[in-house]
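Each chain you see keeps its place in the complex, though not every chain is here.
Labels A, B, C and D are assigned to the chains in the order they are written; within every chain, residues are numbered from 1.
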Amino acid sequence: RRVGYPEVIYCAGKTSGQVTAILKAMLEREVNILATRASRELYQEIREICPDARYSPLAGAVTIRRKEVKAPPGYIALVTAGTSDLPVAEEAAVTAELFGNRVERIVDVGVAGVHRLFFNLETIRGARVVIVVAGMEGALPSLVGGLVDKPVIAVPTSVGYGASFHGLSALLAMLNSCASGVSVVNIDNGYGAGYIASMINNL
Amino acid sequence: RRVGYPEVIYCAGKTSGQVTAILKAMLEREVNILATRASRELYQEIREICPDARYSPLAGAVTIRRKEVKAPPGYIALVTAGTSDLPVAEEAAVTAELFGNRVERIVDVGVAGVHRLFFNLETIRGARVVIVVAGMEGALPSLVGGLVDKPVIAVPTSVGYGASFHGLSALLAMLNSCASGVSVVNIDNGYGAGYIASMINNL
Amino acid sequence: RRVGYPEVIYCAGKTSGQVTAILKAMLEREVNILATRASRELYQEIREICPDARYSPLAGAVTIRRKEVKAPPGYIALVTAGTSDLPVAEEAAVTAELFGNRVERIVDVGVAGVHRLFFNLETIRGARVVIVVAGMEGALPSLVGGLVDKPVIAVPTSVGYGASFHGLSALLAMLNSCASGVSVVNIDNGYGAGYIASMINNL
Amino acid sequence: RRVGYPEVIYCAGKTSGQVTAILKAMLEREVNILATRASRELYQEIREICPDARYSPLAGAVTIRRKEVKAPPGYIALVTAGTSDLPVAEEAAVTAELFGNRVERIVDVGVAGVHRLFFNLETIRGARVVIVVAGMEGALPSLVGGLVDKPVIAVPTSVGYGASFHGLSALLAMLNSCASGVSVVNIDNGYGAGYIASMINNL
């Protein structure tokens, strides 16, 4: 692992006792730490043992900075389709930023209001790598992939109802993207997208 | 049924004997006739008993015109994503035209080459109803739905491979369209789209 | 967009803070507003900032009328299979009415009690477009489609249990309708059906 | 087993050698025999060793009558939605008839042409048990179940394309029937429907 790279705890399905035990061991190694899928209650408990822990309620993520991370020169564009996709997008942002990356957020540019996407095309095209977060029909990564010449990391979200089948619809759409240069992570996996985008931005 | 409206035979899964028997009965009623999912071989047999039958090899459709149909003043825009979607689109076109509609075809404007869609926006916006045919990620109807203020009939196609699951991906995407004004017919159902678009164009 | 057309907020998955923020911006533009998937609690908060907001508890929809909408001459028939499908049907009705349409409701005419459907056939046939809402086996749109010569917008609902798979059964049945002139929106998407029916009724 | 009841061979996935070996053993027991899913080629081979074997090409079934079967007083109504469902329906008919039942066939009464169903209601209501065969949206058994007061055996067929998913659509619809008195057998299982209907007719 690169120096300064955070260690990560995925809190879902873990008791707060398990989380704080893991955390204590990490804190001894003096590393940066990211805890995802953390409730505000869990954050309160974490702050007991680590007062400099920060919390993003939108992302549900706790961050602890103990080491300086070298920032790469480029930036990551983070494109989000709708308001309900913001938690997943913010998990990606928090992850990428803790890894030292600059993140440019372009929100609410879903295909039903596509003109807003075109207003932001310069920012998107200027990035080294683009994360696109969308639920429901999951069309945005294909559209972005057709407009920019950079790797696109697509994140399907479970936003939607009925035939969205908890994100399956968006996932399949993204996997079938007719635009080249799109690859996909798991449904709601903002963390995974932030991680791989950071890797690419640091090449 | 309106005067001049065709009668329709769905040939898949029928023997040529069954098709020609049905056809003979229809011919006696002196109506217009549409036979879909017809191979060239079947067409040859049909021509034996009905020399004025016409065949569209792309659509796999046989048409027989015996009655004049009153043409409505407006037109149907038929928007297609890729080359491989053309057979399904053409089935919709043949259907709508036999029902007396004018059809404006806009082809190969999938979201990966979205600028071509914008070149044709005037034509699409001028229609009374829009049919959008797409496979793979099925994003085009959402995009068109966001750009035009007319009913959009979306037709998913089985074009694709792997996680397209024979059109499921496109179908789900279209059902989850975040643009208002989009409704969906069965995978590869060009006929159904042409029929309902004709109904709407004739209102 | 046509003058007087409402702006729409989909409230599911949004905090009440997010909804009221969006609402305030809309209220400044003096437009009609529709907020779907709204709980009574959310409605109470909305009424704080907008005392003329109305609430349909059955539809879970908030409506705010600030502009007159020109009513088209025809009407929309809204056909519902069972009592449990009423919330989805009413979302369609509220939507269509806010867009200025007259809506004729024909309720509880599912295929198990099909004679009630026949009593209402004149009303259904007199409409310019028909919305059919049904869960479980989703057979009603096919039956209606075979009896009327108008576009049918089919809305599958998640009503049912076991092998209804949360509306999948009704959705598939409607997509496979052997009657021509049927197109389908997402499971439980009353809003979408009301919107496209309004578009068609305004042609 | 009742006297005279046939023994049955399911020929799909068996070599003609396996089928004729089983058949020879059965012939020694001087029973009636039904062989389903049999091609014409297989029938030719069967006729070599059993010249009184009969073949229904529509059902793909071979029958051999060696024993008299007592006919029950009532009859089975066999209702079919479309032309393409006929092979499955005929498998049911051949099965039920070889078991000694009278079968009244009512064909081509799918929900898109529902008036034809009403013309035949007396015949259907007169039966002791009703078999309903339908593909695509599989709505017919629900409709029949709502109109008659007899047990309905529903047979989904794999007729259809796209979102019919090889009969899944019809199967789910039938399992979710909102009419009471409907039970379901496997997709395309005409034999199973004929067998259980015969059991019921013989009570």
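What we mean here is this: a contact is a pair of C-beta atoms (placed from the backbone, for glycine too) under 8 Å apart; a residue touches a chain by one contact, two chains touch by 3 or more.
All figures in this text were calculated on a predicted structure; none of them were measured in a lab.
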4 chains shown - copies of the sequence in the complete complex
8
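One rule holds for everything that comes next: only the chains that are shown with their structure count from here on.
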Any chain touching chain A and chain C at once appears in the list B
For the pair chain A and chain D, the C-alpha centroid-to-centroid distance in angstrom is 56
Chain B to chain D, mean C-alpha position gap in Å, rounds to 35
What's the distance between the Cα centroids of chain B and chain C, rounded to whole Å?
27
By the touch rule stated above, which residues of chain B touch at least two different other chains?
168, 171, 175-176, 180, 186-187
In their shared complex, at which residues does chain A touch chain B?
81-82, 110-114, 136-139, 142-143, 145-147, 160, 162-165, 168-170, 172-180
What residues on chain C touch chain B, complex-wise?
1-2, 8, 128-129, 149-151, 153, 171, 175-176, 180-187, 191-193, 195-196, 199-200, 203
Across the complex, what residues on chain B touch chain D?
12-14, 18, 22, 156, 158, 166-168, 171, 186-189
